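Every protein chain but one is kept in place in this view of the complex.
For chain A:
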């Protein structure tokens, strides 16, 4: 079933604030095996000019993808999530996410396409802090593989 084109440009209301904790950043940095002290040691982060420990560049995805759930699971859009793989991912940063941030995400559907039997959905997540200042934008391309489409990469 083709996705509804009228969803292009639709924005969803901002999420409740996600509070970024030092220990969550530490856990994430350890999970990716990254020993950069800017992620775990407030002194090291301050020496680089940051007010507290910062998060690795891909950390915001955990927040934006959760926020994109309202899009992915919107019954009116009609995306078959069991067939979805992650096609592309991009981030543009105004500043790194850091401990103490209270972040909200506003998700917008940028594009809905059908290609070679696949349904393609582009979602943009704008992340702002508690003062309303922009922190990072995440672009996520999701591909719902058609029943007959050949799997060639991507990841869910």
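Throughout what follows, a residue touches a chain if its C-beta (ideal position, glycine included) is under 8 Å from a C-beta of that chain, and two chains touch if they have at least 3 such contacts; residues count from 1.
Throughout what follows, contacts and distances are computed from a predicted model.
A single chain of the complex does not appear, and UniProt lists its protein name as "Acyl dehydratase", one of "Sarcosine oxidase subunit beta", "Phosphonate transport system ATP-binding protein", "Acyl dehydratase" or "Cytochrome c-type biogenesis protein CcmE". The residue from A:13, A:33, A:75 or A:132 that touches the chain not shown here is A:33. By the touch definition given at the top, chain A reaches the unshown chain through residues 27-28, 30-34, 36, 38-39, 48-50, 54, 56-58, 61-62, 65-66, 82, 85-93, 95-96, 139, 151-156.
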